[in-house]
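Of the protein chains in this complex, one is absent; all others appear in place.
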Amino acid sequence: MKRFLHSPVASALCAALLFLPLKDLKSAVILFVFVLAGISAAPYIRKLKIPQIPFKASGLSGFLPVLTITIFALLPFALKDYYLDVLIMFGIYALLALGLNVIVGFTGQLNLGFAAFYAIGAYTYALLNTRLGLGFWPSLPIAACFASLSGLVLGVPALRLKGDYLAIVTLGFGEIVRIVLNNWDTFTKGPNGIAGIEPPYIAGFSLGKLQYYYYLVFMVVIAAVFVIRRIEFSKTGRAWLAIKENEIAASTMGIDTTAYKLYAFAFGTFWAGIAGTLFAAKMQFVSPESFTFMESVLILSMVILGGIGNVYGSILGAFILVIMPELLRDAQLYRMLILGLCLVVLMIFRPQGLIGAKDASAGR
Amino acid sequence: MLLQQLINGLTVGCVYAVIALGYTMVYGILEFINFAHGEIYMLGAYFGIIFLALFTSSGLAASNFPLAFALTVLLTILFCSAYGFTIEKIAYRPLRKAPRLSPLISAIGISIFLQNYVMITQGATDKVFPQKFGDASFNFLGASATSLQLIIIFASGLMMLGLHLFIRKTRTGKAMRATAQDMTMASLVGINVDRIISVTFIIGAGLAAAAGVMVAAYYGLVNYSIGYVAGIKAFTAAVLGGIGNIPGAMLGGVVLGLIESLGSAYVSAEYKDVYAFIILLIILLIKPSGLLGTSVEEKV
Partner (left out) sequence: MHLLDVKGVTKHFGGIKAIEDVSFKIQQESIVSIIGPNGAGKTTLFNCLTGLASVTKGSITFMDAAISGLPAHKILEAGIARTFQNIRLFSDMSAIENVMVAQHSKIKYGFASAALRTAGFRKSELETRQKAFEYLELSGIDSFADLPANSLSYGNQRRLEIARALAAEPKLILLDEPTAGMNPSETSEVMTLIKRIRELGKTVILIEHDMKLVMGISDRIVVLDHGVKISEGTPDEVRTDPMVIEAYLGKEAAH
């Protein structure tokens, strides 16, 4: 009896029984089969060693970015508009993931409200453009700085908190921003959103066409990677990592931990502001719906999936989570279900993400 | 008007308090925010509707409604407890020694999973709770309380008292307190920590399930996304009272319910959901240890 209770059959039976009231018998039987197969296979999966991608050792580190950049630069000549559209979204999410990675990945400060800064960037441009008639280019730095400033405003009080508490405060901030955008009808037009936002112009020439916009986003992402990589390998990056690894030791080594956490907040949210502006200019429309908690979770998942603290990992994570659902259009309904499951499985089997935490330290 | 708002606020506050107990118990032992706890409450609401529908179609609800409702609650608690137990075992237990970020992310994963699991199986539209409680209400001093409100307040009080006695008086309850104080020490003196943690999740989930059924009956409408907001509010309640502190969670829940109710009535109903977050932010920033908590200096 006791042996039966610990057998895969019993577990699968349990799962099917727990599921039964929610649907019908047929689905429960299917679930039973799936869970049974999953549990029986688990020990073998556990034994599988997923090889670490040998980034540095293989000399790929110099070649791979060049190859990737070339491929992405040529894509607009080969792809239909629909796919370009998806790739533009990938670029915007890559920026978001890169920004969040500075906060979560480098500095180890969990942020569950990152979509709020994305929203602030998007709405800043939307309002500057529709109300004051300001163009994309002057708005871009304003929106980025404004997002960055909001990062500081949240950071100053919140960064006194640690771990889970910080996570919840950032989540609360994200919700407050969304609810305010949703309810402040006179200013933000509430749930109806703001329409008629202009695309960027260069010398009177619109970049609204997908191909042009694609290159714009592409350039911004490359610039972001460049800047972030350089900061990562400077005293600032080292201070961030030190705070993540051991905050107390970092403070006794002369790092003003509060200040550096704030820098990380301001620097990370800066990119969210840029991403928001790009998003608003692409859609030519913004509404609070695009900036929910799920959006924050999605961005966080990108950072974690690729490899927390790894710049290229964030981009890979964004790529997978933007492209994958498009490839599995039929499974659209199951997208979030699978994402949730993936997060759990990832945490248990490969918490360092697909690429791994750091490609910089050799020998691992 | 004021009294009426107090009654409404107390009703909702009791529900928050009951959910908050689950957060606080888990936090007390594992120092981890069980992000998926709100989803258990949502599951409870759905199971409540499903089981009651089952009893309605079998005719039991028509002949003996109180019995049917009691059985519904019981079955819901049973199922949700099983969910709580399973989630802990699958998603949290393997991560007990992992960095603190890992279980939290795992919990977020479970939360997303459960929301979509219910959305896919039960549909994205609102579910209606078969309203069977009638409109009987009790008037006093110009305010009225429906029988359901009284049932919720009374049942919540009973559950809180029950939990309190369980933790104070029983062997398992004492073991729980010991584990919360010092897990290593507890295991050294022979307490089966894994079992205690399982019990904690089972009780927490059972309470959330009961809260779910009560809310489903109270509002009459249920949606797969209710768990997230309720979860955050209950968590706020737990923090408000001092997380890890059981009487604190009860107090926090009631205070939060009252603030929300009064805020909606006298300030603005549109921003009802913001109050909880603003209170949460203020509490965490001013007194992170909560109303009844005590602060501890970090060990170096």
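Should a chain be cited, it is by its letter among A and B, assigned in written order, with residues numbered from 1 in that chain.
Note that in this section a contact is a pair of C-beta atoms (placed from the backbone, for glycine too) under 8 Å apart; a residue touches a chain by one contact, two chains touch by 3 or more.
All values derive from a computational prediction rather than experimental measurement.
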Contact residue for the chain not shown (choose from A:Ala94, A:Leu154, A:Ala242 or A:Leu278): A:Ala242
Given A:Ile88, A:Ile194 or A:Ile255, the one touching the chain that is not displayed: A:Ile255
Missing-chain contacts mapped onto chain A: 227, 230-231, 233-236, 238-239, 241-242, 245-246, 248-257, 263, 357-358, 361-364
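We take it that only the chains that are shown with their structure count from here on.
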Length of the line joining the C-alpha centres of chain A and chain B, rounded to whole Å: 30
Residues of chain A touching chain B in the complex: 14-15, 18-19, 21-23, 27, 108, 110, 112, 157-158, 160-161, 163-165, 167-169, 171-173, 175-176, 179-180, 183, 248, 293-294, 297, 300, 304, 308, 333-334, 336-337, 339-344, 347-348, 351
Chain A-facing residues of chain B, complex: 31-33, 46-47, 50-51, 79, 82-83, 86, 90-91, 94-95, 98-106, 108-118, 120-122, 228, 232, 235, 239, 270-271, 273-274, 277-278, 280-281, 284-285, 288, 300
